[in-house]
Structure formats: C-alpha cells, structure tokens
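Report on one structure; see the data block that follows.
Note that one protein chain of the assembly has been removed; the remaining protein chains are unaltered in position.
Labels run A and B following the written order; every chain starts at residue 1.
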Amino acid sequence: MLSMDDSTKFILKRLIRRIPLQMLQKTLSKWTYLREDLDSLDFKQSKYIFTECLLSLFEEKGTTVKRITELEMIYVIENPNQGMWHGFQLSDAEEDAPTVDLIQFKEQFKAHLIELNSHVSIKIKKHTDEAIWIRIAWGSNFTNPNHLKPTYAVHHLQTPYVFVNGLSLKHKPLLFQALVLATRYGSMKDAHLSGRKLTAIRDLLMRQYQQMFPTKHPRPLQEKNPVPTNPKIEKEQAVNTENRMQVACEAFGDGKLPELQKAVYQLETKFRDDSNKTLKSREEPFRGVVEFSSTNLLESLRHAVSSGIAATPVSALLPAITQKRRNRFIITDK
Amino acid sequence: MSLLKPFSKTPEINGANILLVENEEQFQQCLAETIVLQNMNVNVNVRLARSLPLPMENEKSRPRIDLVVFIINLTSEASFKSAETSLKYLDPGYFLGKVCFVVTKARSAVPPERLIAVRKLAASLHCPLLYAEDQTTEGVTTTAHRLLAILRVTAGLIPMATSLYLSTLTCYTLPSDTDQLNFD
C-alpha cells in the first residue's frame, strides 16, 4: 500500500524542523498538494507532536520526495535570506540570447544538465517576480540525489545574472555549463558579490536601488534634509556637515541601500624594503586581508562618512562596492 | 590660530550661550535639542561644533560663549584625541570655570587607562567632569539639567556666584592612587 521510506521521512522531518512554527501554516497553505487536508491539521499543538501528525498524514497519502521538494521550494522562495548567495555574471551573449523564453530555457537546461550528470533531480519554478528558481539535488553513479543539500539557482530571463546558493566546487562546472547553454551565452564568471540576502545581492547587481551620481552642483541641504532645526541651535561647522552628507551620498548612494554583510579587500604586494634581501627577492607576494562586516555594511559605511567618524575624502575602494557591484576585491601592485 | 575668548564680546540681557564640542554628532544633537526644550527663565542658545577652532566666517555672528562643553565618548579613542587637540584653541580665560567635560559610556567595558586619561585631563585643567547616560532619554535630560545648572552660574545669572567660585567646588581632583582604596 501507500507508505514512505525512511529517507523520505527523514527529509520531511528535516524540512519541517527548518520551518519555524509560526510560518508553518502559511507555508503549508501555499502548497496545493495539501489543500484538502489543511483543515484537519491543528496548528496549536507543539511542534514535535505536530510533526508526528504531519508525518502520519503524509504516510497515508503516500507522499513522494518530489512532493516534499515542492514544499521546500515554496519555503525557500518565500524566505530566500538564508545561507550564502553568490552572484554570477553571464557574458558573450549569442544573437538569440534575448529571445530565450521560459519553456525553452526549462527544456534546454534540464537536457544539458542531465546530459552531464544523469543522477540529478531538477525542479524549476517561475516566481511571480519573473525570476526562475532552479532546485538541483545532486547525485552520482553510486548515490541517489541528495535532497538534504540541494543547490538553488535564481535567474532572471533576459538578464546576464545568476544567483546561486549551496553550490559545491565539484558541481560548479556542471551547473555553469548547463546555464550557459540554456541561456545562449558564451561564458559565465564569478561576480565577486555575495551575501545572506538574495534581494540585496540582486538589487545591487541589477542596479535596482536608488542611486546617486556625482554632480558638480550640490543640491541645497533643505531638499535632502527636511528636518526643521530649532533656531536656538546653531551648527558652527554646518558647511562641513553638508559636505560630508554630500560625499557620503555620492559614494554609497541615497535612500535605502542593499543589505550586504561584508566586504573583503585582499592586498597582494611585493616587499619593498631594500635592506632585507631575502624578503625582497621572494617570489610569492605578501597578502593582507581586510574585512569589513556589519549587518548592513553599506549603511554603516555611509553613516561613518556622513557622521564624520571616517575621514574624508573617502578612499576610492569603499565606493567601489556599489560602483563595481562587488564585495570582494584583490588589490595588486601595478 | 584663532582663540575663542570668553570676554571679547558683551553678554546679552537674559541670555546664555553654550557650546557643545563633540566629534561625533549624535549625542551632541540630542543633547542640544533637550537643552533648548527646557523651560528656563533665560534665553539659552546652543552652538554645536565638531572640533575647535571654530570657523572664522561665523566670528561676527557668534555670541559670547558662556560655557564650553567637551563631550567624550569613552569607547572611542578618536573622540578623546579630538577633544584634546581642540582644547588648544581656547583662551586660558575659559579655564577659570567656563569649561566642562561630559563623558559618555563610562559604565561599559572600556579600557581603564582611557578613563584615567580623561580624569587626568580634567584634573589638570581644573574642570568638572560629568558622566552621562546617553542611551536613555532620562539620562540625556539629566545631563541637560546639569549643564544648565553650570551655565546659569557661568553666564552670571546667579547673584553672588561666579564661574571661578563654582569651579573651585566642582573641579576634579585626581585621587592619589587612581585605583581607589580596595575595600574587598
């Protein structure tokens, strides 16, 4: 009769454990598969007992792994800000690249990937915001697809960007090749941009946030800063403040900034002191890494500049995050 | 180098002016807003500066400053350094009771050497040293009240009391051994 094997149960348990109790109801209600049974579930129970009930329900229905991955995708699409997202850029578009549509992409991608590795489980779903969500569980000749560590890739059609989460080095070339072929591009490379918030990475890479470009004519302060000041309070260095705000906005942008968690600068340089021959003649460069981290790095940097904590003018390296749209830099000698 | 002088301008009738110097602007702004909101019989004006010297172009419009307050955030070395360099642009006349220090975040895990350095600075200049709770509105209000209490004297609004008189009572004297007597 209908029944579930142990690994399916385990996957389901793991998934339910991942979803916080208060979000379970919302997530489950979006799952068409469970539509009729939703009323029979009691969401007020403790999570442990609720999971047991759910398990027995699925057991009755004979739920398959495929169904469970559906639920997982619903959850991940709703809550994309988990794990580390990496941005990638496609380049060398072929002539027909702008004409690729969803069905074509789906077919092509699946076909190419399965050609490279037949032991994968692929699921593709189009989200309301035009993004294509791809879930891949990787397997090998000897193992079944591992649904516990799936890779997620998000691609917006007609854009050269892909965002990937949970990709191991081993599977990287496979995914790249399948994507490049399916999107009709020539190659794909790392955009050196990563963070916990998919939306932030996407906004930054696709320039979907409010930006400000350097101008020679600063706007009057009132326009930017409508807060009325008390006539009894006077700022002696108001001009400086204004300048700093201007500099900060020019460097990092105006309004709400995408939430990045860190920026890494790696410096590679030669040893320059003539007195020390051994170090100077070294082939390997010296490496130093500077890492800035914050819950909202760009906002922090802008505040540091506008409030005068950081010295002005700002080093060109910091605004490079928004200008070059990346948060990992390698600085080498000219 | 232009020195800020305490007596180069005539005082205003029923008025007092306070200058807040802090290289970070958040607490300064908040404190200034609280000060002007207080119901006083006199007209109090607040000037804000990040550091001294003050810009020359404001020289004309600037009223006589009755009290200069240096705000030092103990968690930031830059804050202390900035106050230290700014002190050089004050006329010595100010140190006869018209300067005071406000220290924030003293009750947190800050290096004890910095606290001692601030104390030494205040003691060597014979200035009062106030501690402020900058995180709560109650703390900000208290600081505003205390600064106004000093300002009233330094602006000459209290009969028979002068700033020098007050400073002999409130100036910070450094304990002989900075680590306090051990009572454990």
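Just so it is clear, a contact is a pair of C-beta atoms (placed from the backbone, for glycine too) under 8 Å apart; a residue touches a chain by one contact, two chains touch by 3 or more.
Methods note: contacts and distances are computed from a predicted model.
J.: Assuming one chain is omitted from the figure, identify its UniProt name from "Rab proteins geranylgeranyltransferase component A", "Centromere protein I", "EKC/KEOPS complex subunit BUD32" or "RING-CH-type domain-containing protein".
T.: Options "Rab proteins geranylgeranyltransferase component A", "Centromere protein I", "EKC/KEOPS complex subunit BUD32" or "RING-CH-type domain-containing protein" narrow down to "Centromere protein I" for the missing chain.
J.: Which positions on subunit B touch the chain that was left off?
T.: For subunit B, the residues touching the absent chain are 75, 100, 105-109, 115, 128-133, 135-136, 138-139, 141-143, 145-146, 149-150, 153, 158-161, 166, 169-170, 172-173, 175-176, 180-184.
Everything that follows uses one rule, which is that only the chains that are shown with their structure count from here on.
J.: How far is the middle of subunit A from the middle of subunit B, if each middle is the mean of its Cα atoms, in Å?
T.: Taking the mean C-alpha position of each chain, the two centres sit 48 Å apart.
J.: Under the definition above, what is the set of subunit A residues touching subunit B in their complex?
T.: These residues of subunit A touch subunit B: 230, 232-237, 239-241, 307-309.
J.: Using the touch rule from the top, collect the residues of subunit B that touch subunit A in their complex.
T.: Against subunit A, the touching part of subunit B is residues 19, 23-26, 32-33, 36, 43-51, 54-55, 58, 62, 78.
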